[in-house]
Structure formats: C-alpha cells, structure tokens
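Would you mind keeping the following structure in view while I ask a few things?
Heads up, one of the protein chains got dropped from this complex, but the rest are sitting where they should.
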Amino acid sequence: MEKLHDRKLVPKKVACPVGFTLTNLKAELRAIWECNVKEWKIELAYPISFVRACVEPVIFLLPFLVFGLILVGGPVSETLKALVNTSNIVTFVFSGYMIMGFIGTAVWAMGFSIRKEQWYGTLESIYVTPTNRLSLVFGMALHSIVHQSLGTALEFGVIYAIFGFALKIEGILPALVIFALMMFALSGFGVFISALTLILKEGWIVSEGFHSIIMILSPVAYPLLVLPNIAQQASLLLPTTPGLIGMRTFLLQDYRPEIAVNVFLHLLALDAAWMLFGVTIFYLTDKYIRKSGTLGKY
Amino acid sequence: MKTNIFIVWSETLKNIKFLAAYPVIFVFWTIFPLFWFIPFVLQGQALVGNIGPSDLWKGLTGNTEVVPFIIVGAILNGYVLNALYGVGESIREEAYQGTLDYVLASPCNKAYVLIGKALSGSISSTIYAIIQFIVCVFLFGVTITAWVIMPVILVIILLILGLYGIALMLAAVSLQLKQAHEVAHTLDYIFYVFAPVRYPIQFLPFWAQVIGQILPLTYALIATRGLMFNSESPSQIYLSIFLLLIIDVAAILVGFYLFNWMEKRTKKSGSISHY
Partner (left out) sequence: MVHNQDNTEYSIETINLTKVFRKKKHRGIFGFLKKEKEKKDKSSDGKKDLTVALDHVNCKIRSGELFGLLGPNGAGKTTFVKCISTILIPDEGTAIVNGFDVRKETSLVRASIGLAIGGERSLYWKLTARDNLTYFASLYKMPRNIIKERVEELLSKMNLLERADERVEDYSTGMRQKIVVARALLHNPPVLLLDEPTLGLDPTFSRQIRSQIRELCDKEGKTILLATHYMKEADEMCDRVAIINNGKIVAVDTSDKLKAMVKETELVEVSCYNPPSDTEHYLKSLYPDIEIVTLIPGNEAEGTPSRIKLMGENAEKRTSKVLEALLKKDAKITNVNIGTPTLEDVFIKLTGAKLTEGGAG
C-alpha cells in the first residue's frame, strides 16, 4: 500500500477563518451572538413558556420570604443580626435569591446546552461546522443571562412593591463587578456540567443535582455560618459563595463588612480554576463521545 | 370491569418496568426531594436558631416544630410532583415516542390507561416517601407513633385520588395544548405557593387562602400533621378528611368528563400526535 508521505500533499485554501487570528475570534463571537438570537427566536415561539420563565424567580422566592416572616413573626431577626450584622429578612433573602436564576444559567442553560441540541436533532449538524463547540455553550449562556436579568428585574419590582427594602446605591457598581467575576467562574462550572450531561444518559439529573447542591452550600437564604464546618469548607469552592458575600457587602446597609480585596482575589482564583477545569473536561469529553459514537443519541 | 382492571394493571406494570430500567432516576427521586427542603431547615436555623419559632408560628401550626412540619410537607408534595409531571405529561411522552396513535386507536377507555400511569406513579412515590421518611427519622429525629400509621395511609390514599382527578384534567388539556408542560408548571407553582407545604397558609392574604383551600394537598397536610403531631383537634382532622373527600369526588368526575370530551374533540381535529 502506498504510504501517505510518498504522495504530494497540496494544502488547500478553506473559505472559513480558522486558527488564532482576529478574524476567527470575531467569527466565534458572532457565532455566540447568533446562537443567543436563535435561542430567543425559539423561546419566543412558545410565549407561554417565556412568560412563565420570567415569573418563575418570583414564585420560587416567595416561600422563602413567607416562611421566614412567619417563623420570626416579622421582618426582623435578632439571630440573623448576630450572625451577619443585618436583621432584615427580606433584604437578606432577596439579595441572595437574586442570583438563583444565574445559577440556573450555569447548570441548566449551559449545562444542558449540548443535550438540548441533541434533543432538537441538530447536534451533529453543528458539530461539523468549524465553529468551536464552546461558542455554542457560551451562546446559550448569553441567552440565559439576558433572560434571567429580565426575571430578576421583575422579581425586584414585585418584592419591592410588596415588602420594600433598602439597598446602597453606591454599592451597585462594585456589586456588578463581583457579579461579573462570579458569572465568569460559574461559566467555567457550566462548561464542566455540559460535558457531564453528555456522558450520562439522564443528563438532567446532573443539572438538577448540582443545582440542589449549590443551593444548599451557597449562602443564598442563610449565612454560611449555619452550615456544618465541612460544608462551609466545600462551599468556598463555589463561586456563588464569595459572590454572594461580596455583593451583600456592597449592597446591604448594615451587612458585616468583609475585606473586599479577599473577595475579589477569591473570585479571581475561582475564575481561573473553574474555567480551566471546565474547558479541560469539556474537550476530554468531546473526544470521548466522538470516540464512542454517542454524539447523535438522545 | 375485569378488562378495565387488566388495562390499569398492564399500564402500571409497563411503567414500573421502565423505572426499573433506570436505577439512576429511582435513586434521584428518592434522595433529591430531601435536598430541596434542606435550605428551609437551614434558613430556619439562621433566623430563629436556639430561640425557637415565634408565637405566631406556634399559634398557626399548633405548636409543631419547624423541621417535622417541613418534612411532612416535602414528602407529601412528592405525590403532587408525580401527579403533575409524571401523569400529566404522559400523553406528550407517548406522542414523542410515536405510540400515541396506537394507544388511542385501541378500543379501551383511555382514562384507564391514564389511571394505570397514575397508579405506577403512586407506587413509586410511596416507595420514595417511605425511604425518605426512614432517612428523616435517623437524620432529624422525626417520630411517628404506630397507631397513626393507618389513618395517615388513608389520608395519603385520599390525596392520591384527588391528584388523579387533577392529573386527568391535565392530561385532557395536553391533548389539545402542545405546551401542556406549561400548564403542569403553573399548577406546580400554585401548589408551591398556596398549599401549606412549608408554612401555614393562614398567614397569607385572604384571596391566597381561598386558593389554598381548594387544593387537596392542603387538607391532606392538615390531617397528616394533626395526626402525627397532635397539632389539630380531632374535629378539625375529621373536617379536613371530609373536605378532602369532597374535592376528590369533584376532581375525578370533572377529570373523567373533561378527558373523554377532549379525546373526542382531538380525534376530530386530527391533531392527536402532532409533536
């Protein structure tokens, strides 16, 4: 049999930009944007679903607030004040719950992105395009972030109208910076989840499982101090922990002040760690499913 | 009658075999409903800690402790989730698999097929509930006295019957509406907010309490907690059971009628298996 190196290989030009070039980067960013647009078009084809998804954050928050208010007999908790120097239940729970939807961005929107394309039947068609697979995942994330922002804004309006609460206006910008850092790390986590959901047949269990674990370990509805020691240590691995602590530090009037630099450094470290870990697992999984031939299977 | 019972049995067996083929799903539904109420337990600790719940809570719940109150709510809520998502979407799943046409073309009354699906869901929910309760006994020290077991089982059976009626209504809607899971989600939200799963509903505004009072889960929870924790008077427990019975009858009758009507209508319009 003729050997490959005996023959003349003539490199051919391809129409699409590839490799580490500015043109290619622009093309990848555009693919992310178009994926986001595509998801919006599909979502808006189900208007009832869209409305429900916007209302959902409010629905899931209400029991936490009502439960807390009945338990304490009012909006002020001295036990909470002793733990974190803020006594207003509504402000504390809402400031934590605001990011709940964005945890969903990581575990559901990103985590289930590849699976969703499998369900549509379009995954193989997308995989043969020269666009990086991660662009698909980030495109879904972008759609979800915009979506969750709408839900959070609605949530803000409803809770403010019913209960009222006070946030520090001057703290909004640094809180947004912390939010951005947290979302970057959560994106890395989301990439990791998207890889896992591909390997396991019942991928939704992975997303739901991680969502529940993050919900328990993160100081969403309660301060970190009520968790057992080992759970507190584990929670430091999650970007939501420094994210929530940092955002509350800047937004709540009388929250126990944390050293902001610690929070920023913690988040930066988690950003690097989760993104590196997530992308590595993603590429390894991609190779594995292409080897095992389960790409098109749902 | 024998044939209908056989249909129910065949459908139940088929669904249980499906579940047995997916052990991961079985494990998931056993464990994770417990995970979902842990944040409330921890929130309670953060808010009242060693002080204990407020007089308001004690007054509204008949002096029930927080953790047992929530656990009973979480376990019984599992039956609601099964009724809404397990049964309500069963028709959509049949359409997706391509078997819906054949099921509907069969000469049997399709409502019995749905009852079979509901029964398999109830069996699995009961298995999950038993395992969850045993775990809570060891983890949280929840106790139950022997003599209340049978009455609690009766209450759960009545709850399941009421949920069957709701599931039939949902299945009827799903024949026409391709987004039936949105209706299931909406019903889920109604139970989530207006039923006394995590808190007594007397604290809610009047209009919200009215909604809560037409849900079978409300009376099932009042009766179950009353029996287990002595938090209600016997007359209140009997009243709750009686009201639950009335809701059951109404829900099942409406569910059957609606389903049969929708089935005829959908067959006429030919939209039965559009997916």
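As written, the chain order gives the labels A and B, with residue 1 at the start of each chain.
The rule we apply is simple: a contact is a pair of C-beta atoms (placed from the backbone, for glycine too) under 8 Å apart; a residue touches a chain by one contact, two chains touch by 3 or more.
Keep in mind the model is a prediction, meaning the values are calculated, not measured.
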- Where the complex has a chain not shown, which of A:A31, A:C54, A:V72 or A:I281 is the residue touching it? A:A31
- Query: Where the complex has a chain not shown, which of B:I5, B:A20, B:I51 or B:V249 is the residue touching it?
  - Reply: B:A20
- Item | For chain A, the residues touching the chain missing from this view | 1-2, 4, 6-12, 14-19, 24, 27-28, 30-31, 34-35, 37-38, 41-42, 45-46, 120-122, 124-131, 287, 290-293, 295-296
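We take it that only the chains that are shown with their structure count from here on.
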- Task: Using the touch definition up top, name the residues of chain A that touch chain B in the complex.
- Result: 46, 48-49, 52, 55-56, 59-60, 62-64, 66-74, 77-80, 83, 89, 93, 200-202, 205, 208-209, 212-213, 215-216, 220-223, 225-227
- Query: For chain B, which residues count as touching chain A in their complex?
  - Reply: 22, 24-25, 28, 32, 35-36, 38-40, 42-51, 53-57, 60, 66, 179, 182, 185-186, 189, 192-193, 197-200, 203-204
